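The structure under discussion appears below in the form of structure tokens.
With one protein chain removed, the remaining protein chains of the complex are shown where they sit.
Note that the chains take the letters A and B in the order they are written out, and that residue 1 is the start of every chain.
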Amino acid sequence: MDQVGSGFSDFLQFLFMGLQRGSIYALVGMGYNIIYNSTGVINFAQGEFVVFGGLMMVTLTMTANLSIPLAFLLTVLFVTLIGVLMERFTIKPVKNPNVLRLIIITIAVSILLKGMAMCFWGKGSHYMRHFTGSDPIEVFGATLLPQTLWIIGILAVVVIGFVLFFNHTMIGKSMRACAINRDAARLAGINDRNMVMLSFALSAGIGAIAGIIITPIIQMDYTRGALLGLKGFGAAVVGGLGNSFGAVAAGMLFGIMEAMAAGYISSHYMDAVALLILLIVLFIRPSGLFGSADAARLREF
Amino acid sequence: MERRDYIGIGVLLAMVIAVPFLVDNPYYLGVLVFTALNCLTCIGLSLLMGYAGQISLGHAAFIALGAYSSALLTTLAGWSPWAAMGAGAVISAVVAVIVGVPSLRLKGHYLAMATLGFSAIVHIVAIAAVDITGGPQGIGGIPYLSFGDLVLDTDIRFYYFSWAVVIIGLILALNLIHSRMGRGLRAIHGSEDAACAAGVHTALYKIQIFIISAVYASISGSLYASYATYIDPGPFDVMHSVLLVTMVAVGGMHRLWGAVIGAVLLSLLPEILSSFSGYFQMIGLDYSQDYDILIYGGILLAIMLFLPEGLFSGGRSLFRYLYQKFSPAEEEG
Partner (left out) sequence: MAQYPLLRISGLRKVFGGVIAVDDLDFDADTGSITALIGPNGAGKTTVFNMITGFLPPTDGEILFVERKIEKLPSHRVARMGVARTFQHVQVFSQMSVLENVMVGRHTRSKTGLFLSLLTPPFWRPEERRIEEKAREWLSFVGMEGIADRPAGSLPLGNQRMLEVARALAAEPKLLLLDEPASGLNARETLAMGELIGRIREMGITVLLVEHDMELVMEISDQVVVVNFGRRIAAGTPAEVQLDPDVIAAYLGE
């Protein structure tokens, strides 16, 4: 620690860990934002999408021995389907949607999903092989797992896909229109109910991707949804709820701060750091670090 | 308070007095004590959910704050259990301010997430800070509460005491909602903008209600500690918070009486289920507490989808519907 070199390699090591965790929070935070923008609801089952993604991937790769790309695709489809079913059976039937009621519904769904995960996959944690070997690469004295590169790379792909989808496709533009002004979008002939369903589908899909890529590193079990969801939410809030680039930046920030806290202070305080940042940001800048104050004040929940 | 509230309290009081004459099995009295503790927490939570329109997923953590304050201050510092209970309530109120102020200044439902995070931290600390909380082993030898020479060391004594606390808590909460402040809170629920324009200090009231509901939970936790005389982190997890939300929602969150009914029903449900476990086995199902998570999740979802006003109000509208359907026929005949 006294030497500059080893100090730097420690720092680098923590940074890698932070980027890897941060990518997951960024993805989970994006998932919150998609549903929030289309419904005004904070979806408490977001963390469960991540758990289902991870556990399904374990089953498909480790038990069914499918190749990773195929299992990846099937898992994302599977969890997307869960998202669609959730919307069709628990959100759409609500006649006079009031936000409090919808939020309690998502809490109930998250409990049910957690219970189902326990029934299907048991209480133990599940090991999954890394995408391309687990031999670490040495970088300036720090070790970098190939999986970390996969995580960061996949986050980048998702973000690029996200931008292309929302800016250059008709459906994406329709979803944005709904988020800005639902009545006007409806008048323009957009089916807003389908947009809500689509937002659950997308959000579940992104959650699944987060679960799939992190499982080789953290070993998934059915209880992990709450904490992953919480930190992802923290990223969404700090980034300015509804602002997905903010969520990505804030997610990275969370991950890095958390890893630094774990490395330099104590790993016991790791989980507390994320929450502390969240509370401090709410105190000082309720609109998040990257949101505008007016928007946060006006936002109708 | 309205007349029917007084009638309700009279009925509740009569039932509380009568039940021990019908149930003398100490196990069931114990179950009824836990029911009372859940009732107390749910009354506070119902103020928060039904009147401030906010959800807390951290009430189990406030129960834990009360329980651990009582346990630590009595066993380590030798405080009287009453003083420890008061200290727990103060600590919970302070924590409620810290968690509540940032999240309640904003419109929306940040409080649910903030309390969830707070709850996770309390649980982690309770398990990890072994030197103070005893970690998973917990803390034993917590003294009983007493009034002078009358020590609350039997199930029946604690039963009466805990229900007396519930009734007092209920009366205070009923006073609160039938006041200028309660009206202001109900107004927020109808239209937050119009309430603000009428001069209702929305954020302040929400925070005050959150503090009150945290104190209710904390007192319930202190009572738990001095009844059980032993605590460990087990019962204070997020799942218990969700269960409390379910109780309030099942009874009907816009009525305090709904919270009481929901708490009683769901506290007794596991007893009912396990008494049927023989039947479950006959049809090839192996009931175990692991499935509680599915059962409570299912109940919460079903209530929110099909009976969002809860059993209490839902039952009343059903009654009214039947009354309207059948009473004109009587007049004709």
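In this text, a contact is a pair of C-beta atoms (placed from the backbone, for glycine too) under 8 Å apart; a residue touches a chain by one contact, two chains touch by 3 or more.
No experiment lies behind these values; they were computed from the predicted model shown.
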For this session: Out of B:A195, B:A217 or B:A263, point to the residue that touches the absent chain in the complete complex.
Result: B:A195
Seminar exercise, completed: Given B:V31, B:V101, B:A128 or B:L176, the correct residue touching the omitted chain is B:L176
Exercise. Out of B:S69, B:T115, B:T133 or B:Q208, which touches the unshown chain?
Worked result: B:Q208
Exercise. Which chain B residues would touch the chain omitted from the figure, given the whole complex?
Worked result: 1, 171-173, 175-176, 178-184, 186-187, 189-191, 193-202, 208, 212, 254
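We adopt the following convention: only the chains that are shown with their structure count from here on.
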Exercise. Hey, how far is the Cα centre of chain A from the one of chain B, in Å?
Worked result: 32
Seminar exercise, completed: So, in the complex, the side of chain A touching chain B is made of residues 42, 44, 90, 93-94, 99-101, 103-105, 107-112, 114-116, 118-119, 226-227, 230, 233-234, 237, 268, 271-272, 274-275, 278-279, 282-283, 286, 296-297, 299-301
For this session: Would you pull the chain B residues touching chain A in the complex into a rising list?
Result: 49, 53-55, 57, 98-99, 101-103, 105-110, 112-114, 116-118, 120-121, 124, 128, 238-239, 242, 245-246, 249, 290-291, 293-294, 296-298, 300-301, 304-305, 308
